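Here it is, the structure in full.
One chain of protein is taken out of this complex; the other chains stay put.
Going by the order they are written in, the chains are A, B, C, D and E; count residues from 1 in each one.
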Amino acid sequence: MGKGIGHHQIGDSFEGFVLIKDATKGTASNGKPFLTLVLRDATGEIEAKLWDVTGEDEALFVQEQIIRITGEINQFRGKPQMRINSIRLAQATDGIQVADLLEKAPVEREELMTRLTEIIFEMQNPTIQRIVRAIIKKYQEPLSLYPAATRNHHEYVSGLAHHIVSMLKIARELCDLYPQVNKDLLYAGIILHDIGKLKELSGVVSTTYTLQGKLLGHIPMMVEEIGHIARELEVDGEEVLILQHLVLSHHGKAEWGSPTPPLVREAELLHLIDLIDAKMNMLNRALEKVKPGEFTERLYAMDNRSFYKPTFE
Amino acid sequence: MGKGIGHHQIGDSFEGFVLIKDATKGTASNGKPFLTLVLRDATGEIEAKLWDVTGEDEALFVQEQIIRITGEINQFRGKPQMRINSIRLAQATDGIQVADLLEKAPVEREELMTRLTEIIFEMQNPTIQRIVRAIIKKYQEPLSLYPAATRNHHEYVSGLAHHIVSMLKIARELCDLYPQVNKDLLYAGIILHDIGKLKELSGVVSTTYTLQGKLLGHIPMMVEEIGHIARELEVDGEEVLILQHLVLSHHGKAEWGSPTPPLVREAELLHLIDLIDAKMNMLNRALEKVKPGEFTERLYAMDNRSFYKPTFE
Amino acid sequence: MGKGIGHHQIGDSFEGFVLIKDATKGTASNGKPFLTLVLRDATGEIEAKLWDVTGEDEALFVQEQIIRITGEINQFRGKPQMRINSIRLAQATDGIQVADLLEKAPVEREELMTRLTEIIFEMQNPTIQRIVRAIIKKYQEPLSLYPAATRNHHEYVSGLAHHIVSMLKIARELCDLYPQVNKDLLYAGIILHDIGKLKELSGVVSTTYTLQGKLLGHIPMMVEEIGHIARELEVDGEEVLILQHLVLSHHGKAEWGSPTPPLVREAELLHLIDLIDAKMNMLNRALEKVKPGEFTERLYAMDNRSFYKPTFE
Amino acid sequence: MGKGIGHHQIGDSFEGFVLIKDATKGTASNGKPFLTLVLRDATGEIEAKLWDVTGEDEALFVQEQIIRITGEINQFRGKPQMRINSIRLAQATDGIQVADLLEKAPVEREELMTRLTEIIFEMQNPTIQRIVRAIIKKYQEPLSLYPAATRNHHEYVSGLAHHIVSMLKIARELCDLYPQVNKDLLYAGIILHDIGKLKELSGVVSTTYTLQGKLLGHIPMMVEEIGHIARELEVDGEEVLILQHLVLSHHGKAEWGSPTPPLVREAELLHLIDLIDAKMNMLNRALEKVKPGEFTERLYAMDNRSFYKPTFE
Amino acid sequence: MGKGIGHHQIGDSFEGFVLIKDATKGTASNGKPFLTLVLRDATGEIEAKLWDVTGEDEALFVQEQIIRITGEINQFRGKPQMRINSIRLAQATDGIQVADLLEKAPVEREELMTRLTEIIFEMQNPTIQRIVRAIIKKYQEPLSLYPAATRNHHEYVSGLAHHIVSMLKIARELCDLYPQVNKDLLYAGIILHDIGKLKELSGVVSTTYTLQGKLLGHIPMMVEEIGHIARELEVDGEEVLILQHLVLSHHGKAEWGSPTPPLVREAELLHLIDLIDAKMNMLNRALEKVKPGEFTERLYAMDNRSFYKPTFE
Partner (left out) sequence: MGKGIGHHQIGDSFEGFVLIKDATKGTASNGKPFLTLVLRDATGEIEAKLWDVTGEDEALFVQEQIIRITGEINQFRGKPQMRINSIRLAQATDGIQVADLLEKAPVEREELMTRLTEIIFEMQNPTIQRIVRAIIKKYQEPLSLYPAATRNHHEYVSGLAHHIVSMLKIARELCDLYPQVNKDLLYAGIILHDIGKLKELSGVVSTTYTLQGKLLGHIPMMVEEIGHIARELEVDGEEVLILQHLVLSHHGKAEWGSPTPPLVREAELLHLIDLIDAKMNMLNRALEKVKPGEFTERLYAMDNRSFYKPTFE
């Protein structure tokens, strides 16, 4: 397939398969219609202009279609923009699939799910274990596929599972360093904290927010879900309440979406581990794109900072 | 029973029955133990000192006991404080009960509950009506008795029901003025918005927060409860989601405990009506205690303002 | 006149009379001048491009002119934009007037003014009544015509009077619910609170801020005005001070333009009623434009929220 | 009269005349009444306890009385407190007057007023000059006596006039450095900016806030006053508006009491000069009380900072 | 030595050796002097009253003296307070030393210093290693003894070294998980980040802030120190700048004392690891003092939260 869209520079030509993420019609100053497409593959995305389009073009080149294009990459208002020279829909014989054009976690989804299952198997508190097992069983399929967010961090296929498994690794070490921590509780909190996103987000391709996601948000939805599962399993006791508290408080502050702040040790730790893994994911991905001696683009979710990559090792 | 504790001035003598709200032991500079009691009746509360107490006194004069006392009201560090001259436990023959010493809503609890029932009966959307009816049925007893808060506003017996019924009156008029408003939805939101407080608060006398109340708060608890009831009733549909949203968003802002702000017209209106009735309750009760031309004490929940009562009518 | 400008969709053609709200000249990439016009009628407004204009065009098509145009509505940078095909000034024989192209309050201005007069007539406190009557008499003409703001809420002909009359309706009901409220004072506060806007805003068409409005603002101007009127009427006494306080404090907080927060019951209530009516006006108008199941555009003055219109009734 | 109250240390005895600033009755743990007096003279103030008081004592030793006392200065909860040994009312023969016990500006009031008059005489813009002259004439007496505030800065007899005259000195130099500044306007702004305090504060001894001061504040009152004077003088024109703007905006920000921020060069400068002179007055007075190498007490109005006095010169 | 001061309850008697942390003289209402002492040993601290003291007592019982006392623990204004029955200075024959009465890190200082040395030995970047080695050599003695803060976290003997070593453990694991991280740089940042506290704090017993500490703070002092050492070692290059940046930015935000926020990956990680270890130290120590089912005291440095200790394991 050649080099991906994210590895091209201004001035390059591009030829290959991409996914249409978004398509909007406009009218040029000469009165002719054109399409503004947002194109993506596993390496990145770019805005592209298709000039002088026909009604047929409009009908063909729509969101979530795979297309084959050639074009040149120019600069427009300080950002790269592709001028499309040729375009056609992908055909069965091209042998290309949506999954080939999406970015994926650096670890295989099967491996991530196996790791999760092992951790649950290790748990010693039966109440916590039963609740976690029931929820993971219910959400197994989407959990293995969903991103952790629509943008900012772990925004790729299996991103949520990847985020959970990374957090569990950090947790394991912190439990060694601080033996007072309740390992089962912390692990359970990590596994459950963002499961509500499976209801909040619309899916894996062109991810948006669901109506539930907009009106309730993943945190209250997951608190409720734990309550439902506990009722179904007919388990009761402080574990249920504390698990709900961990999920509820994991954003750390009311302003950040947790109406109650962490009030249990493992809740505080869950919040901090979430912060580290999300920030390191953003940071590492941004620094990968620049050379030593350069600054990254501004990272919105990190207070709009631009980070420097030192020249020494 | 004479004038209540809240109607006494510095320099007055007091004689009558009161409830012990709080009792702590201290040691005076002469080395002798004393008790600091917080005493209340339906009209107010006061701190009182009982000097030179015996071990027996300590055992007798404990929280939630009814006692008969005589004493004088002095000033201590700018606040009234009673010096107790005589004290004894209330006896069966005194014919005095806890309920006699608690402040109550200005409307009878039966009347409040009847009003609620009528409103539910009027609802036309069957889904909304079924959910509200089921919840009210489940919580009927505590709802008729609980305060709306531990302090600040409607902090008296049947305070929550009184708050709801006042809000419903305001809502009725606003629905007339703004006919676009969905009346069933707004009424349902008003009735349900604070029902979670019945789990958040410990009871009617010496009200404190429950563990659930501290770790989850009444808002997420009530969102979950609506979910449970909807499952039990096997109702589904947007009404459930929107009702949960109304409860979730009724504090108006993340900083005030609503992780999602109001995003539905009736949610915004619910928030505003809640604000008006809570503030007017605080304000009216504070202004009742002062004369024209005076300022009230500072009202913590109203940005610590002190309000002026004009001299004209 | 056909369907108004606000009822057109992208892709529609438009033909009809509109008012030029704003006109700016630009130069296209082909070196030829063009005009960017903002056009409005009673139903909404739209940006329009008139390409290849002559010097004569520039002189003709200026702010506040009524024109007859035909054109098509396209999308430009995510917003509707009209491409003008033909344009001419309205002529006397077209029988169209500025007032026909401005949005008006849903209640007639005469009716609004009558309602105001009745309320003043009902007042029992003679000082309050005299002051209010004198001010209303002085500002009768503009009060019956001005909008309540340049944008956000009640931004239409007679908007201020409409806002006042709606607030008075809410006030009447709240006075019933909370009989401690001084009705004359609250009514007077509502009637006077925004009269300063008649000096702050430039007029009814193409409303902007006056120099006074920018350097003082309507609140201090109205406090001063009450002082002047009181001197002219030779009335004195606490009523004058309290009325000034109501006007001064009606934005609720220093950050929102009230250097003193409400410190009188009726001042607090005035602030809350103002909030409700302004918000409901914005909200109702925004929701009117969307279908059930959709979200409104973002509402800047409501914390930039986008509101959902439920699908049930 | 010996050393003043502010120059005594813990452990010292005191003998002399003081003014009672505040008197409150309490009851000691032995059941006997006592008086807590706040005593002041020109050098400072101290809390004092008078034990075992009679009803006659209570009647005699009240606010604003001059008394002669002897006592010792102890430490109580980290602060100095006087234990009174003997106390009596001052008598005519003692030849002591209230003015002797109040702190005064370091410059004579006559000199301050002369300086003010000279500055007004220098003004060249007749409108500005007439307004300033009329206001100063009206408020001459209190202006020569009032403090600039109840505490924090220039809180002494003639403090306001002292503050104005110091600000005028700074202004003169800044006008030399920045010749674009309109000197008449800046001088007028400085002279008028705090005249509203003469209505906001109750007087020179035991200064408190008036009802007007609490409900309107000195800024809106002074804006109104300028409007009244302009009407009386029948002057009109932009000068009146700009002077009102200078007064209105001189606190610099909405949060600090100026609903409109400075939008004219001289308004910005007025705000900055006010800041400098107020801060330097606080700072100099606090540093005077400590030795080189020490820190001052915390200064509430300077973000609660405690300042260091270096050991070198 | 019996049970320490921190393990006593209200009502207990105490007998043993303690250190005087603070001593202030007061005068009782009977006119007699008394001493308020703050007493501490390795387990905690308590306020104590010594009544009717002589001048000799005052001279003997001063800050940093070791004394032997007997007394009873009462409650005063909601806090424990000891009433001293007998008191004498410790004597040589008592065999008690200051170090016995101070809390220490749970790991021996020698072990902590050995661990530090090993880590420095492992570093591969020679510039970083030379700088770190030089600084550690210079500050070896105080580094092995100082607390990490005067209160909140690691406020015990060798607290700073303990904090550093714990952070290094976390860092090692995170470097495994995120191999892009520059391990030498992160380790060096951790070791150096708080060395400035050795100049900011006065010592190990009765720790206060030095003048330098108050006027500059440990962060700018350490940035300067790295500059000095680099000059002395005659090393240059980006490593010096980046190490200074890590120290400068480690509080994460301007409001928290870092004028520049982290702009290098390892700087961000250093900030997060510091946060985790400081918070876990506070939290673990607070939870140790309560039983399952209870809440801790409010933790000021953790947003004044009170944490819950669950009842299950």
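The rule is short, and it goes like this: contacts are C-beta pairs under 8 Å (C-beta built on N, C-alpha and C of every residue); 3 or more make two chains touch, one makes a residue touch a chain.
Because the structure is predicted, anything quoted here is derived from the model rather than measured.
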Handout entry: Shown chains that the omitted chain touches within the full complex
Key = A, C, D, E
Fill in the blank from the handout: Across E:L116, E:A149 or E:I242, the one contacting the chain not displayed is E:I242
Practice task
Would you write out the residues of chain C that touch the absent chain, in ascending order?
Solution key: 24-27, 29, 31, 211, 214-215
Completion exercise
Listed in rising order, the chain A residues that touch the chain left out are 28-29, 51, 74-76, 78, 83, 295, 308
Handout entry: Touch residues of chain D, complete complex, unshown partner
Key = 125, 127, 166, 169-170, 173-174, 177-178, 180, 182, 185, 237-239, 242, 261-265, 268-269, 272, 275-276, 279-280, 283-284, 287-288, 295, 302-303, 305-313
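Convention: only the chains that are shown with their structure count from here on.
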Fill in the blank from the handout: Chains adjacent to chain C and to chain E under the stated definition are A, B, D
Completion exercise
Those chains that touch chain C and also touch chain A are B
Fill in the blank from the handout: Farthest CA centroid from chain E: chain C
Exercise for the section: Can you spot which option in C-D, D-E or A-B is basically A-C again, with over half of the contact pairs the same by residue number? Expected result: D-E
Handout entry: Residues within chain A bordering two or more other chains
Key = 211, 214-215, 238, 242, 263-264
Fill in the blank from the handout: Checked against the stated definition, the touching pairs are A-B, A-C, A-E, B-C, B-D, B-E, C-D, D-E
